[in-house]
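Step one of this worksheet: look at the structure below.
With one protein chain held back, the other chains of the complex are shown just where they sit.
For chain A:
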Amino acid sequence: MSAPVMIQILKDMGITEYEPRVINQMLEFTYRYVTTIIEDAKIYATHAKKSTVDADDIKLAIQCRMDQSFTSPPPRDFLLEVARQKNQTPLPLIKPYCGPRLPPDRYCLTAPNYRLKSIQKKVSSAGRISVPRLSVGAVSSRPSTPTIGTPSAAKAGTPVSLTGQRFTVQIPPSSQTTVSKTTTPFTPTVSNVLINPSLIGSKNILITTNMVSQSAAADSLKRKHEDDDDYDAL
């Protein structure tokens, strides 16, 4: 299998115009395909306790690969039958005054595909940097771009008031100086920071930052779990 052979094959198939890189790509593909088939065939031959690979093994290997990678569309009688059934149901009536007409939220890509998790505090050494971790969990299994909630009121799930919610962010002592210059490093202070609410819809989240004193790490920390069930309900 070499380039002149591939050129001849392309000519036989009636392909006259192609970029020169196409030949290399076709050769690579051919090599990969043939080795895959032969490897599969070897496996089948050993399974059948044969000493050599013969034509039947190759045929079986090709067939299995066809069904796996190179599937073909459904046959016509199947399509006609499915079409007949689908076309029998009358067209659904259109509800008036609906806002954006979209399928149920489960089938849309409009749900947030991330949620914010609270950190499990492990007070072993105060020198450890613990940074709030954002876990990007997929709420739906489809990849999508994070969307801003649509302005219309088409939202599923009951809105939950989160005004009382707090979750704590632990900031290591080394970065305290950047956070607040007015307070001394070793006094625990609480400051409210408003996170950009557009990340989480229309809820306001209060974040309390605790300056961790090295000595009283264990008791002075208030740890509150933010309730991340709210996010699941979205």
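Definition applied: a residue touches a chain if its C-beta (ideal position, glycine included) is under 8 Å from a C-beta of that chain, and two chains touch if they have at least 3 such contacts; residues count from 1.
Rule of thumb we're sticking to: contacts and distances are computed from a predicted model.
Peer 1: For the chain not present in this complex, what protein name does its UniProt entry give, out of "Glutamyl-tRNA(Gln) amidotransferase subunit C, mitochondrial", "Transcription initiation factor TFIID subunit 5", "Serine/threonine-protein phosphatase 2A 55 kDa regulatory subunit B" or "Somatolactin alpha"?
Peer 2: "Transcription initiation factor TFIID subunit 5"
Peer 1: May I ask which residue of A:Ser2, A:Asn87 or A:Gln120 touches the chain that does not appear here?
Peer 2: A:Asn87
Peer 1: At which residues does chain A meet the chain that is not included here?
Peer 2: The missing chain touches chain A at positions 12-14, 59, 62, 66, 70, 72-76, 79-80, 82-83, 86-87, 89, 91-94, 96, 98, 100-104, 107-110, 142, 144-145, 147-151, 197-198, 201-202.
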